[in-house]
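Before I ask anything, here is the structure I am working with.
Complex shown without one protein chain; remaining protein chains in place.
What follows is chain A.
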Amino acid sequence: MATIEISRLVKRYGNTAVVHGIDLAIQDGEFVVLVGPSGCGKSTTLRMIAGLEEISEGQIRIDGRVVNDLQPRDRNIAMVFQNYAIYPHVTVADNIAFGLYRSKLSKSEKRARVEQVAETLGLSQLLERRPSALSGGQRQRVAIGRAMVRDPSAFLFDEPLSNLDAQLRTQMRIEIKRLHHRLGATSVFVTHDQVEAMTMADRIVVMREGRILQVGSPLELYEKPVDVFTARFIGSPTMNLLPASLRDGRAQLSVGGSIQAPSSLATTSDILVGARPQDLSPVDAGSSGLTVSGTVAVLETLGSETLVHIEADGQTIIGSAPGRQIPKIGEPLTLHAPAERLYYFDKATEKALAIQ
(Lines give C-alpha, C1' and ligand atoms only; values in the text may rest on other atoms or scores of the structure.)
Protein backbone atom coordinates (compact mmCIF):
# COMPACT_ATOMS: atom_id res chain seq x y z
CA MET A 1 0.00 0.00 0.00
CA ALA A 2 1.44 3.33 -0.95
CA THR A 3 0.89 6.80 -2.21
CA ILE A 4 2.25 7.92 -5.57
CA GLU A 5 3.20 11.52 -6.10
CA ILE A 6 4.13 12.88 -9.49
CA SER A 7 5.54 16.37 -9.76
CA ARG A 8 6.52 18.33 -12.86
CA LEU A 9 6.95 15.07 -14.76
CA VAL A 10 8.39 15.47 -18.27
CA LYS A 11 9.18 12.83 -20.88
CA ARG A 12 11.13 13.71 -23.97
CA TYR A 13 12.19 11.52 -26.88
CA GLY A 14 15.01 13.49 -28.44
CA ASN A 15 13.57 16.97 -28.87
CA THR A 16 9.96 15.85 -28.83
CA ALA A 17 8.23 16.14 -25.48
CA VAL A 18 5.37 13.70 -25.03
CA VAL A 19 4.59 14.48 -21.39
CA HIS A 20 4.70 18.16 -20.48
CA GLY A 21 5.33 18.53 -16.76
CA ILE A 22 2.31 16.90 -15.15
CA ASP A 23 1.44 16.89 -11.45
CA LEU A 24 -0.65 14.23 -9.77
CA ALA A 25 -1.02 12.91 -6.25
CA ILE A 26 -2.51 9.45 -5.81
CA GLN A 27 -3.80 8.54 -2.36
CA ASP A 28 -3.10 5.27 -0.61
CA GLY A 29 -5.59 2.65 -1.79
CA GLU A 30 -7.03 4.84 -4.50
CA PHE A 31 -8.06 3.52 -7.91
CA VAL A 32 -6.97 6.14 -10.43
CA VAL A 33 -7.69 5.82 -14.13
CA LEU A 34 -5.62 7.69 -16.70
CA VAL A 35 -7.79 8.15 -19.75
CA GLY A 36 -7.32 9.87 -23.07
CA PRO A 37 -7.01 9.26 -26.78
CA SER A 38 -3.99 7.35 -28.08
CA GLY A 39 -0.80 9.37 -27.99
CA CYS A 40 -1.91 11.46 -25.02
CA GLY A 41 0.99 10.26 -22.84
CA LYS A 42 -1.04 8.10 -20.45
CA SER A 43 0.89 4.89 -21.10
CA THR A 44 4.20 6.74 -21.04
CA THR A 45 3.30 8.18 -17.65
CA LEU A 46 2.42 4.72 -16.34
CA ARG A 47 5.65 3.28 -17.71
CA MET A 48 7.61 6.01 -15.98
CA ILE A 49 5.94 5.09 -12.69
CA ALA A 50 6.89 1.46 -13.37
CA GLY A 51 10.46 2.39 -14.23
CA LEU A 52 10.29 1.05 -17.77
CA GLU A 53 10.84 4.53 -19.20
CA GLU A 54 13.41 6.99 -17.97
CA ILE A 55 12.16 10.23 -16.50
CA SER A 56 13.39 13.26 -18.45
CA GLU A 57 12.48 15.80 -15.80
CA GLY A 58 10.51 16.01 -12.60
CA GLN A 59 10.01 13.50 -9.85
CA ILE A 60 8.04 10.40 -8.99
CA ARG A 61 7.72 9.41 -5.34
CA ILE A 62 6.26 6.10 -4.25
CA ASP A 63 5.43 6.10 -0.55
CA GLY A 64 7.43 9.30 -0.14
CA ARG A 65 10.57 7.79 -1.64
CA VAL A 66 11.96 9.29 -4.84
CA VAL A 67 12.17 6.44 -7.35
CA ASN A 68 13.52 8.28 -10.40
CA ASP A 69 16.73 6.26 -10.48
CA LEU A 70 15.44 2.98 -9.07
CA GLN A 71 15.21 -0.15 -11.19
CA PRO A 72 11.65 -1.43 -11.75
CA ARG A 73 12.32 -4.36 -9.39
CA ASP A 74 13.28 -2.01 -6.57
CA ARG A 75 10.05 -0.02 -6.74
CA ASN A 76 7.84 -2.87 -5.46
CA ILE A 77 5.16 -2.29 -8.04
CA ALA A 78 3.36 -4.84 -10.18
CA MET A 79 2.18 -4.33 -13.70
CA VAL A 80 -0.44 -5.97 -15.88
CA PHE A 81 0.13 -5.58 -19.61
CA GLN A 82 -2.28 -5.32 -22.52
CA ASN A 83 -0.97 -8.54 -24.09
CA TYR A 84 -0.82 -10.17 -20.61
CA ALA A 85 2.94 -10.86 -20.94
CA ILE A 86 2.57 -14.35 -19.55
CA TYR A 87 5.16 -16.81 -20.77
CA PRO A 88 3.93 -19.49 -23.17
CA HIS A 89 6.66 -21.99 -22.25
CA VAL A 90 5.82 -22.41 -18.56
CA THR A 91 2.70 -23.46 -16.67
CA VAL A 92 0.18 -21.13 -15.07
CA ALA A 93 1.66 -21.87 -11.63
CA ASP A 94 5.18 -21.03 -12.82
CA ASN A 95 3.90 -17.88 -14.49
CA ILE A 96 2.35 -16.69 -11.24
CA ALA A 97 5.48 -17.73 -9.34
CA PHE A 98 7.54 -15.39 -11.53
CA GLY A 99 6.03 -12.63 -9.41
CA LEU A 100 7.84 -14.12 -6.41
CA TYR A 101 11.18 -14.41 -8.20
CA ARG A 102 12.99 -12.11 -5.81
CA SER A 103 11.16 -13.18 -2.70
CA LYS A 104 13.12 -14.96 0.03
CA LEU A 105 10.31 -17.39 0.78
CA SER A 106 11.00 -21.11 0.77
CA LYS A 107 9.81 -23.20 -2.14
CA SER A 108 6.80 -24.56 -0.25
CA GLU A 109 5.82 -21.11 1.01
CA LYS A 110 5.98 -19.80 -2.54
CA ARG A 111 3.84 -22.67 -3.70
CA ALA A 112 1.32 -21.88 -0.98
CA ARG A 113 1.21 -18.21 -1.99
CA VAL A 114 0.66 -19.17 -5.63
CA GLU A 115 -2.15 -21.52 -4.66
CA GLN A 116 -3.75 -18.90 -2.48
CA VAL A 117 -3.71 -16.35 -5.29
CA ALA A 118 -5.01 -18.93 -7.77
CA GLU A 119 -7.84 -19.64 -5.35
CA THR A 120 -8.74 -15.94 -5.20
CA LEU A 121 -8.81 -15.69 -8.98
CA GLY A 122 -10.51 -19.02 -9.64
CA LEU A 123 -7.46 -20.50 -11.32
CA SER A 124 -6.89 -23.46 -9.00
CA GLN A 125 -7.97 -26.02 -11.60
CA LEU A 126 -5.69 -24.51 -14.25
CA LEU A 127 -2.37 -24.30 -12.37
CA GLU A 128 -0.65 -27.06 -14.33
CA ARG A 129 -1.86 -25.89 -17.72
CA ARG A 130 0.10 -23.98 -20.33
CA PRO A 131 -1.17 -20.48 -21.23
CA SER A 132 -1.98 -21.68 -24.76
CA ALA A 133 -4.74 -23.84 -23.24
CA LEU A 134 -6.41 -20.85 -21.58
CA SER A 135 -9.04 -18.41 -22.80
CA GLY A 136 -8.33 -14.68 -23.04
CA GLY A 137 -10.04 -13.94 -19.74
CA GLN A 138 -8.15 -16.71 -17.95
CA ARG A 139 -4.83 -15.44 -19.33
CA GLN A 140 -5.67 -11.99 -18.08
CA ARG A 141 -6.39 -13.47 -14.65
CA VAL A 142 -3.01 -15.23 -14.66
CA ALA A 143 -1.37 -11.89 -15.41
CA ILE A 144 -3.25 -10.32 -12.51
CA GLY A 145 -2.26 -13.29 -10.34
CA ARG A 146 1.40 -12.73 -11.07
CA ALA A 147 0.94 -9.10 -10.08
CA MET A 148 -0.98 -9.96 -6.87
CA VAL A 149 1.23 -12.74 -5.57
CA ARG A 150 3.94 -10.38 -4.41
CA ASP A 151 1.81 -7.97 -2.36
CA PRO A 152 3.10 -4.94 -4.26
CA SER A 153 2.68 -1.42 -2.99
CA ALA A 154 0.88 -0.46 -6.20
CA PHE A 155 -0.75 -2.10 -9.19
CA LEU A 156 -0.23 -0.62 -12.61
CA PHE A 157 -2.59 -1.65 -15.41
CA ASP A 158 -1.69 -0.81 -19.01
CA GLU A 159 -4.91 -1.20 -21.03
CA PRO A 160 -5.37 -4.73 -19.68
CA LEU A 161 -8.84 -5.24 -21.12
CA SER A 162 -8.26 -4.05 -24.68
CA ASN A 163 -7.59 -7.53 -26.06
CA LEU A 164 -10.77 -9.02 -24.64
CA ASP A 165 -14.13 -9.19 -26.36
CA ALA A 166 -16.91 -6.87 -25.18
CA GLN A 167 -18.61 -9.32 -22.84
CA LEU A 168 -15.40 -10.48 -21.16
CA ARG A 169 -14.26 -6.91 -20.84
CA THR A 170 -17.36 -6.06 -18.81
CA GLN A 171 -16.86 -9.13 -16.66
CA MET A 172 -13.14 -8.50 -16.02
CA ARG A 173 -13.91 -4.85 -15.25
CA ILE A 174 -16.12 -5.99 -12.42
CA GLU A 175 -13.59 -8.59 -11.25
CA ILE A 176 -10.76 -6.07 -11.11
CA LYS A 177 -12.99 -3.62 -9.30
CA ARG A 178 -13.99 -6.28 -6.78
CA LEU A 179 -10.34 -7.29 -6.26
CA HIS A 180 -9.46 -3.69 -5.62
CA HIS A 181 -12.16 -3.46 -2.96
CA ARG A 182 -10.84 -6.61 -1.33
CA LEU A 183 -7.11 -5.80 -1.47
CA GLY A 184 -7.40 -2.04 -1.18
CA ALA A 185 -4.14 -1.59 -3.07
CA THR A 186 -3.23 1.65 -4.80
CA SER A 187 -3.96 1.15 -8.49
CA VAL A 188 -3.23 3.13 -11.61
CA PHE A 189 -5.19 2.01 -14.63
CA VAL A 190 -4.60 3.25 -18.16
CA THR A 191 -7.32 3.04 -20.78
CA HIS A 192 -8.66 4.88 -23.80
CA ASP A 193 -12.17 3.67 -23.05
CA GLN A 194 -14.22 6.25 -21.15
CA VAL A 195 -16.72 3.59 -20.02
CA GLU A 196 -13.89 1.68 -18.28
CA ALA A 197 -12.73 4.94 -16.74
CA MET A 198 -16.19 5.91 -15.51
CA THR A 199 -17.09 2.50 -14.12
CA MET A 200 -13.81 1.65 -12.38
CA ALA A 201 -12.23 4.84 -11.16
CA ASP A 202 -12.28 6.52 -7.79
CA ARG A 203 -10.73 9.40 -9.65
CA ILE A 204 -10.27 9.92 -13.38
CA VAL A 205 -7.36 11.79 -14.90
CA VAL A 206 -8.20 13.03 -18.39
CA MET A 207 -5.08 13.51 -20.50
CA ARG A 208 -4.53 15.00 -23.91
CA GLU A 209 -1.31 15.70 -25.79
CA GLY A 210 0.87 15.10 -22.77
CA ARG A 211 -1.08 17.32 -20.40
CA ILE A 212 -3.65 16.69 -17.70
CA LEU A 213 -6.92 18.42 -18.57
CA GLN A 214 -8.99 17.49 -15.57
CA VAL A 215 -8.84 15.32 -12.47
CA GLY A 216 -11.94 14.32 -10.60
CA SER A 217 -14.42 11.66 -9.63
CA PRO A 218 -16.44 10.14 -12.50
CA LEU A 219 -19.50 12.20 -11.57
CA GLU A 220 -17.53 15.44 -11.26
CA LEU A 221 -16.18 14.94 -14.77
CA TYR A 222 -19.61 14.12 -16.10
CA GLU A 223 -21.32 17.04 -14.40
CA LYS A 224 -18.60 19.66 -14.52
CA PRO A 225 -16.28 19.18 -17.46
CA VAL A 226 -13.75 22.01 -17.58
CA ASP A 227 -13.55 22.10 -21.35
CA VAL A 228 -15.06 20.87 -24.60
CA PHE A 229 -12.63 17.96 -24.89
CA THR A 230 -13.51 16.44 -21.53
CA ALA A 231 -17.19 17.17 -22.08
CA ARG A 232 -17.18 15.24 -25.34
CA PHE A 233 -14.81 12.51 -24.12
CA ILE A 234 -16.79 11.55 -21.04
CA GLY A 235 -20.28 10.22 -21.61
CA SER A 236 -21.70 8.22 -24.48
CA PRO A 237 -22.96 9.25 -26.99
CA THR A 238 -20.91 12.43 -26.99
CA MET A 239 -22.38 15.71 -25.85
CA ASN A 240 -24.12 17.90 -28.43
CA LEU A 241 -22.48 21.30 -28.86
CA LEU A 242 -24.56 24.03 -30.44
CA PRO A 243 -22.92 27.30 -31.49
CA ALA A 244 -24.68 30.38 -30.17
CA SER A 245 -24.13 34.10 -29.78
CA LEU A 246 -25.02 36.12 -26.68
CA ARG A 247 -27.28 39.08 -27.15
CA ASP A 248 -29.09 40.92 -24.35
CA GLY A 249 -28.66 38.06 -21.90
CA ARG A 250 -30.10 35.52 -24.30
CA ALA A 251 -28.11 32.99 -26.30
CA GLN A 252 -29.24 32.94 -29.93
CA LEU A 253 -28.67 29.44 -31.27
CA SER A 254 -27.45 29.08 -34.86
CA VAL A 255 -29.93 26.22 -35.30
CA GLY A 256 -32.75 28.55 -34.38
CA GLY A 257 -34.37 29.61 -31.13
CA SER A 258 -32.82 31.15 -28.05
CA ILE A 259 -32.37 30.39 -24.40
CA GLN A 260 -32.08 32.49 -21.30
CA ALA A 261 -28.36 32.42 -20.52
CA PRO A 262 -27.05 32.41 -16.95
CA SER A 263 -26.04 35.89 -15.88
CA SER A 264 -22.39 34.94 -15.37
CA LEU A 265 -21.85 34.56 -19.12
CA ALA A 266 -21.59 38.26 -19.96
CA THR A 267 -17.87 38.20 -20.71
CA THR A 268 -18.00 36.67 -24.17
CA SER A 269 -20.28 36.69 -27.17
CA ASP A 270 -19.56 33.50 -29.12
CA ILE A 271 -20.32 30.42 -27.06
CA LEU A 272 -21.12 26.74 -27.39
CA VAL A 273 -24.16 25.35 -25.63
CA GLY A 274 -23.77 21.72 -24.62
CA ALA A 275 -26.51 19.20 -24.00
CA ARG A 276 -26.08 15.52 -23.33
CA PRO A 277 -28.19 13.21 -25.52
CA GLN A 278 -29.71 11.69 -22.37
CA ASP A 279 -31.04 15.15 -21.39
CA LEU A 280 -32.46 15.94 -24.84
CA SER A 281 -35.85 14.29 -25.19
CA PRO A 282 -39.12 14.86 -27.01
CA VAL A 283 -40.81 15.51 -23.64
CA ASP A 284 -41.61 19.23 -23.23
CA ALA A 285 -39.50 20.67 -20.42
CA GLY A 286 -41.13 24.08 -20.28
CA SER A 287 -40.02 27.36 -21.80
CA SER A 288 -36.77 27.95 -19.88
CA GLY A 289 -34.71 25.13 -21.38
CA LEU A 290 -33.23 24.35 -24.78
CA THR A 291 -35.54 23.56 -27.65
CA VAL A 292 -34.31 22.33 -31.03
CA SER A 293 -36.33 21.16 -34.00
CA GLY A 294 -35.24 19.12 -37.01
CA THR A 295 -35.98 16.04 -39.08
CA VAL A 296 -35.17 12.59 -37.81
CA ALA A 297 -32.21 11.16 -39.76
CA VAL A 298 -31.03 8.06 -37.89
CA LEU A 299 -32.47 5.92 -35.11
CA GLU A 300 -30.43 3.70 -32.81
CA THR A 301 -32.69 1.39 -30.88
CA LEU A 302 -31.16 0.25 -27.60
CA GLY A 303 -34.28 -1.19 -26.02
CA SER A 304 -34.34 0.88 -22.85
CA GLU A 305 -34.19 4.04 -24.94
CA THR A 306 -33.82 5.03 -28.56
CA LEU A 307 -31.13 7.44 -29.70
CA VAL A 308 -32.56 9.89 -32.18
CA HIS A 309 -30.29 11.79 -34.58
CA ILE A 310 -32.01 14.86 -35.93
CA GLU A 311 -30.77 17.21 -38.65
CA ALA A 312 -31.22 20.87 -37.88
CA ASP A 313 -29.63 23.59 -39.99
CA GLY A 314 -26.92 21.24 -41.29
CA GLN A 315 -25.99 20.04 -37.82
CA THR A 316 -26.69 16.60 -36.39
CA ILE A 317 -28.03 16.59 -32.87
CA ILE A 318 -28.44 13.42 -30.85
CA GLY A 319 -31.27 13.07 -28.42
CA SER A 320 -32.99 10.17 -26.73
CA ALA A 321 -36.56 8.98 -26.78
CA PRO A 322 -38.12 6.52 -24.34
CA GLY A 323 -37.80 2.93 -25.51
CA ARG A 324 -41.39 2.50 -26.69
CA GLN A 325 -41.98 5.89 -28.27
CA ILE A 326 -39.92 5.52 -31.42
CA PRO A 327 -40.22 8.39 -33.94
CA LYS A 328 -40.08 7.72 -37.68
CA ILE A 329 -37.22 8.65 -39.99
CA GLY A 330 -37.94 11.78 -42.02
CA GLU A 331 -40.51 13.12 -39.55
CA PRO A 332 -40.04 16.51 -37.91
CA LEU A 333 -39.18 16.29 -34.23
CA THR A 334 -38.61 18.80 -31.45
CA LEU A 335 -36.25 17.98 -28.59
CA HIS A 336 -36.09 19.72 -25.22
CA ALA A 337 -33.48 19.87 -22.50
CA PRO A 338 -34.05 21.48 -19.09
CA ALA A 339 -32.06 24.65 -18.43
CA GLU A 340 -30.20 23.20 -15.43
CA ARG A 341 -28.84 20.35 -17.58
CA LEU A 342 -27.06 22.61 -20.08
CA TYR A 343 -23.31 23.30 -20.36
CA TYR A 344 -21.70 26.50 -21.61
CA PHE A 345 -18.29 26.84 -23.26
CA ASP A 346 -16.31 29.70 -24.74
CA LYS A 347 -16.16 29.02 -28.47
CA ALA A 348 -12.64 30.42 -28.87
CA THR A 349 -10.88 28.90 -25.85
CA GLU A 350 -13.17 25.84 -25.54
CA LYS A 351 -13.12 26.33 -21.75
CA ALA A 352 -16.22 25.89 -19.64
CA LEU A 353 -17.97 29.16 -18.80
CA ALA A 354 -20.57 28.70 -16.11
CA ILE A 355 -20.47 25.50 -14.18
CA GLN A 356 -23.70 24.85 -12.36
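Quick note on the criterion: contacts are C-beta pairs under 8 Å (C-beta built on N, C-alpha and C of every residue); 3 or more make two chains touch, one makes a residue touch a chain; residues count from 1.
Methods note: contacts and distances are computed from a predicted model.
*Asks:* Which of the following is the UniProt-recorded protein name of the chain this complex doesn't show: "Sugar ABC transporter permease", "Sarcosine oxidase subunit delta", "Succinyl-CoA--3-ketoacid-CoA transferase" or "Phosphonate C-P lyase system protein PhnK"?
*Replies:* "Sugar ABC transporter permease"
*Asks:* Who touches the missing chain here, A:102, A:182 or A:328?
*Replies:* Answer from the full complex: A:102 touches the omitted chain.
*Asks:* Touching the hidden chain in the complete assembly: which of A:52, A:297 or A:326 does that?
*Replies:* Checking each option in A:52, A:297 or A:326, the one touching the absent chain turns out to be A:52.
*Asks:* Among A:58, A:72 or A:136, which one touches the chain that has been omitted from the display?
*Replies:* Candidates A:58, A:72 or A:136; residue touching the omitted chain: A:72.
*Asks:* If you put the missing chain back, which residues of chain A would it touch?
*Replies:* Touching the chain left out of view, chain A contributes residues 50-52, 71-73, 77-79, 81-83, 85, 87-90, 98-99, 101-102, 146, 150.
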